[in-house]
Structures are given as structure tokens and as C-alpha cells.
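Just passing along the structure, written as C-alpha cells.
Note that one protein chain is taken out, while the other chains of the complex remain in position.
So, subunit A:
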Amino acid sequence: MNLFSPKRCLICHGEIEAEISWRSIFLNRTKEEAVCRKCESMLLPIEGEKCTVCGRELDLSFCEGSLCLDCIRWEKDESWRGCLEKNISLYHYNDFMKEVIARFKFRGDYCLASVFAGKLRSVLKGIPGDYIVPIPLSAERLYERGFNQSEALIVGAGLKPVPLLARIHSEKQSKKTRRDRIHLPQVFRLESQEKLTGKNIVLVDDIYTTGSTLRHAARILKEAGADKVSSLTIAR
């Protein structure tokens, strides 16, 4: 790269102001800025009181104690209880985030994974995990997109993805109801012969929508002996 070419925001391609590098000198920050301040300000972190399982910001009319109603429903069902130890989602899935993720995943703008690299890395380091596992895509979907977005996020964060799972069914879930998705037979199968007994596993995905994808993945890992399965998503 040309020494004089300005650093550009990965999202809007605007120049990242020099001011920021001054700030980083004063604050002794070593982190490379991937996005400009304007874009950064539109990525809203999930803060405040969260559901202890799925990590969503708690809305008082939709929760009981420290669990949201969704998670209460999941936990009531014996076959799903305790499957997913804990989910952490970094940002709100607002319109801006929808656009960023759509460009990343559907348009295939791979390098947007770096937008989340810093935060993803520091949060992942705080979760006990022997393996970081991407949610797999089917072969057709992988060919269509050219890459697996979960894997791209892990690699982008400078960590090693361990592909323990593979897809059985196609991903075409979006038209099914929540009920269908929950009672769907197995979506994933174990890909690896790795001994999972007593292991802690962290699943990584781009969005937490209903939580059923992550729970399906978690359950099969638990059945294979994993001790705890947590998950991390960029948005929810």
C-alpha cells in the first residue's frame, strides 16, 4: 500500500481522519481503526441488563427474572434445557447493522469481517473455550457465497476455527415458523472424530435470530460429550 494513501473506512470507504491516530498516540492505543467514527457510532453495542442465557437486552414486559420469555420457553422444554450455556451478542441488529451484515454475507464482502475483529477477539478471549466452532453452511450455499461467514469472523479475529460440525439439511429455514424450526429433526452432524468429553466449546455466528440454529448445534455437541457450549454472535 502506498505510504501516502489514507486509511479508508471498511464500511463507507471514507478517509479515516488523522485525528484518530493522534488520539491513539495519546491514549496509547495500538488498535488499528477499521471504520470511521461516523460508522462506528452507528454500530450500537448491546448494553444494560441482559438475559442471562441469550444476552438480549431485557425488556421488562418480556421477561421473568433474568430470563427473557423466549429463553424461558426453551428452558421449559426438556430436550433443550441447558443446551446453550450462554450467548453473547455484540451489537443491536439495527438498520445499519442489517446493511453491513447483508453486504458481508449476501454480497460477499469478505473483508467486512475485520470490522468486528477487535471486539470479537477480546470477547472470545473472555469466554472459556477449548474450541471455537463456526456454524457450517451446506456445500451449495458455501459455493454460492464463496465463503462461510462464521469462519470468516473467527479468522478475521485472528483465531483458529475448528470445524466440528457439518450441515445435513439445507439452510432454507427462513419461511418456516418458529415451531417448525424448533421441532425440526437434526440440522447438523458431527464432522470430526475429536473427543469432546469435558470440553468447552464456543460457537460463532453472525446473527442470533430465534436461537434455534445455535441450540441445534449446541445440542449435538453436548450429546457428543461437551461440557459447556456457549455462543457469540455479532448481532441480535
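We take it that contacts are C-beta pairs under 8 Å (C-beta built on N, C-alpha and C of every residue); 3 or more make two chains touch, one makes a residue touch a chain; residues count from 1.
Please note the rule applied: contacts and distances are computed from a predicted model.
> With one chain of the assembly withheld, which option in "Xanthine dehydrogenase family protein molybdopterin-binding subunit", "Adenylate cyclase", "DNA/RNA helicase" or "Nitrate ABC transporter, permease protein" matches that chain's UniProt protein name?
The missing chain's protein name, per its UniProt entry, is "DNA/RNA helicase".
> Which residue, A:71, A:132 or A:152, contacts the hidden chain when the whole complex is considered?
Once the missing chain is taken into account, the touching residue is A:152.
> Quick one: which of A:142, A:166 or A:224 touches the chain that's been left out?
A:142
> For a quick check of understanding: of A:38, A:73, A:107 or A:125, which residue touches the chain that isn't displayed?
A:107
> Touching the missing chain, which residues of subunit A?
Contact residues on subunit A toward the absent chain are 1-2, 5, 8, 13, 103, 107-111, 142-148, 152, 155.
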